[in-house]
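Only one protein chain is missing from this complex, and each of the others stays in its spot.
The chains carry the letters A and B, assigned in the order they are written, with residues numbered from 1 in each.
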Amino acid sequence: MLNLAILLQAESQLLPWQQSMSDFFTGSAMVTIGTWIAAGLTLVMFSFIYKDNALFRLGEHLYLGISAGYLMSLYFFNNMKPVFIYQLLPFLDPSGDSVLNLWVIIPGILGVFILLRLVPGLGWLSRTTFAFYIGGFTGITLSKVFSGLLLPQFYATIDVIPYAVTSGPDFIKLLNALVLFVGALSVLVYFFFSVEHRGFVGGVSRVGVYSLMIAFGATFGYTIMARVSLLIGRIQFLMFDWIHVEIIQRFATIFRGG
Amino acid sequence: MQFFRKQFPILLAFVMGMMMFIREFIPAKIAINLYEGFTNWAIVIVGFSALFAILSLLHHHVNKIRRKVPGHGYSIVTIVAFVQMLILGLIFSVRPGTPVGWEYWWLFVPMQATMFATLAFFIASAAFRAFRARTWEALALLVAGLFVMIGRVPIGEFISPYLSDFAGWIMNNPNMAGLRGVALGVALAQIAISVRIIFGIERTYMGGGD
Partner (left out) sequence: MESPPKLTFPELFLQLDRRIIYSLVALAVAIPLIWPIGLPIRITPEVQSVFDKIENLPEGSNIMMSADFDPASQPELYPMMKSVLRHIARKKHKVAITVLWPNGPNLVAQCIEEIKLEFPDWKNTEDYVFLGYQVGGTIVIIGVGNSFVDTFPKDFYGSTTSTMPIIKDFSRLGQADYMIMFEAGNSGDWWIVYGTEVHNVEVGGGVTAVVAPQYYPYLQAKQLNGIIGGLKGAAEYEMLMEHPDMAVSAMDSQSMVHALLFVAIVLANLFAFIVAMQKRNTARREK
């Protein structure tokens, strides 16, 4: 019962022993140990650049286990407890703010049907849950995608040229508007495979291909930026948080007489 | 029983789909209650599916250990890491300042961040070795990529502000046009698939089961 109380207590009110634990784990000793462990794991994961090796595989599986354990704990505290357990058994909520809601039994049963996929012979029950959830969700999607994505984007494509023409004489603005209008519609023509891409349709389709190539080129340039940023982040950690390069820099400045 | 295995889910998907679509056009309290009720129930259901995903992962690794498949030692590492994380998480919670918070910051974050950081080396090597403009389309891709790559970082702005302006022009005009075409296509496809699911033509989401 004591363990259950610890499991279900409101984490927001830290008890004295929890405050001590928090001070310990955020203290300099644990930060130093953590830094060395993190640096070691970083170098282990980087070893894959040389070649696949046992240490990297170990790190990979360790990462998987930690991730799954973290997710399970998070799911329990953020989803299972407040949204399901406390609504079914409100007396378990130490804050006393939860209200009984027996309707939650129905989605609970549907949820258990999903877990029954692991039991041979009962997996078919999960189809009911998927049908309920996916069916309902697609009903919402139909109207939302139409009003939130298709119409605004379509309107923005068509409105571009009249807006450029009416907002004052500006050759650049008109050129941009033409690029936007022709580029977007030509891509749609390219993806329309019910008509053979020959003649006029073929020509428009080729424009669409070039439009896509420029878009993918821009995406490629940005992807390089993203991956390099991630590398910089790790090297910054190794150099400044682990090796403390800034101390070496300061010594170098002193020796240079600067 | 065959009805509940095969026809009932398709019928349920149709009823739920039509109900949630039609309620969009009914300006009444019952429509709002239906919407909120479905959302609250869906959060509970999706929670169980997250639990199922984790249990499947464990099931896979436990099977590997049971059958003593080559490399099952790694599965033991996964299970041990999972169990200790779960026990510590359930007892002490997951916030910063707890054992799980410490492990998250000093074990999990470095490992995941580094896994993706190694991609920088691979993308650099791949770009150098394989990125060749052998056709006019590839040349268009290459030129756009190079201008964006150099124009959107400080060195490009330092070489010439026009480089930065041109990269900005590429992002806001031809790039935007191409990806808008893709976005419109995706939107149309989403609508088509939604209609197919509601009318029972598309059934792959239900999974195999038995």
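Just so it is clear, contacts are C-beta pairs under 8 Å (C-beta built on N, C-alpha and C of every residue); 3 or more make two chains touch, one makes a residue touch a chain.
Since the structure is predicted, the reported quantities are computational estimates derived from the model, not experimental observations.
Within the complete assembly, residues 9-12, 49, 67, 70-71, 74-75, 77-79, 81-83, 86-87, 95, 97-98, 137, 140, 144-145, 147-149, 152-153, 155-156, 180, 215, 218-219, 222-226, 228-236, 239-240, 245, 249 of chain A touch the chain that is not shown.
Although one chain is not shown, part of chain B still touches it, namely residues 35-36, 39-40, 42-43, 46-47, 49-50, 93-96, 101, 104-105, 108-109, 112-113, 115-117, 120-121, 124-125, 127-129, 131-133, 142, 146, 149-150, 152-158, 161, 164, 168, 171-172, 175-176, 179-180, 182-183.
Following the convention adopted for this analysis, only the chains that are shown with their structure count from here on.
Interface residues of chain A facing chain B in the complex, by the touch rule stated above, are 3, 6-7, 11, 18, 21-23, 25-26, 30, 33-35, 37-39, 41-42, 45-46, 48-49, 57-77, 79-80, 83-84, 103-104, 106-108, 110-112, 114-115, 117-118, 120-121, 123-143, 145-146, 149-150, 153-154, 156-157, 176, 179-188, 190-191, 208-225, 227-228, 230-231, 233-234, 237.
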